[in-house]
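Our next item is subunit A:
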Amino acid sequence: MSTRSLLFGGLLVAIVAASAFAPLLSNVDPNAIDLSATFQSPTWHHWFGTDQMGRDVFTRTLYGGRISLAIAFCAVLLAGFFGAIAGLLSAYLGGRFDAALMRIVDAQYALPPVFLAMLIVGICGPSMTNIVIVVTLANWGRFARIIRAEALSLRERDFILIAKLAGATPLHVVMRHLLPNVRNTFAVLLTLDIGLVIFMEAALSFVGLGVQPPDPSWGGMIAEGRNYLDTAWWLSALPGLVLIATVLSSNRIGESLQRGDGVLR
Partner candidate 1 sequence: MPAYLLRRAGSALLTVWLMSVLIFVLVRLVGDPAYLLMPPEATEADRQLFREQLGLADPVPLQYARFLAGVLRGDMGNSFHFGAPALSMALSRLASSLLLVGISLTLALAIGLSLGVAAAVRRGSWIDRFASLFAVLGQAAPPFFVALLLIRLFSVQWGWLPTGGHGTWRHLILPVCALAWYSAAGIARLTRANMLTVLEADYIRMARIKGLPAHVVIGTHALRNAALPIVAFAASQFGVLIGGAVAIETVFSWPGFGSLMVEAISTLDFTVMQAAVIVSVLLFVSINLAVDVLYALVDPRIRYQR
Partner candidate 2 sequence: MNVLTVHDLVVETGHARLVDGVSFAVRAGRTLGLVGESGSGKSVTCLSVLGLPPRGVQVSGGRILLDGDDLRAKTPAELNALRGREIGMILQDPMTSLNPLLTIGRQITEMFRYRDGVTSRKEREARAIELLRRVRIPAPESRLNSYPHQFSGGMRQRVAIAMNLACNPRLLIADEPTTALDVTVRLQILDLLREVQAERGTAIVLVTHDLHLVRRYCDDVAVMYAGRIIEQGPVGDVFARPCHPYTKGLLGAVPRLRERQHRLTVIPGQPPLAGSIPQGCRFAPRCARAQADCLSAYPATRAIDTHRGVACWHPEPDPQTADSLLATATS
């Protein structure tokens, strides 16, 4: 692996770890209001400064990371899992199942994912679970389509034909032959998807249809800092930079996997 990918891998791991172990890194309550210490710029005492209610921005960024990343990873894994299975089955079984599934995916693409997400959150309420479900639903189609395309091109290959001639059941062919060969594409898609999902959750939170205050989330914090751009730039900027760093790292890792200089081969 090139040093650059290692660097970004390390960065990502650092951010994820920092968020996961937030309580260890900061003994401050992210929601602790202290109206005497509002709008403090970044100091040694408050690394990221404080916001309009005197809450420590660094702590909130860490805890917000917990929430945003947890949502992101769950959604990516769920969307990836269901999408890939659907794509594989669709490619392998073909016929009406394939047509029906692709019709559903196409229908989903008729609406921008954000709209769909907003609709469902609006209707079912913005709980954490709902957000994960919504983002998953908005995303699985991507996996289904791409994995299906991969599997379709594999299906024509000789080794599949040989397996079928030897009497393998469809499930066996899918699990033992198709699955391992789409593994690489799948891994690349997963990593690249993380960024997209973080964007989506951040956008939802930004417009108020995602993680609800006072729970911290990167998107929500950026939204809250919006009104204080000139006076307290750190409120929006710092969580935003952490978000960018996270997305940047996962994108870079995804790309290096794509180029083949990653661990998988």
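Note that contacts are C-beta pairs under 8 Å (C-beta built on N, C-alpha and C of every residue); 3 or more make two chains touch, one makes a residue touch a chain; residues count from 1.
Selection rule: all candidates are chains of the complex that A comes from, given by their letters.
Please read all numbers here as calculations on a predicted model, not as lab measurements.
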Neighbour of subunit A by the touch rule, complex-wide, chosen among 1 or 2: 1
Footprint of candidate 1 on subunit A - complex, ascending: 103-104, 106-107, 109-115, 118-124, 195, 199, 202-203, 206-209, 219, 222, 225-226, 229-230, 233, 236-237, 240, 243-245, 247-248, 251-252
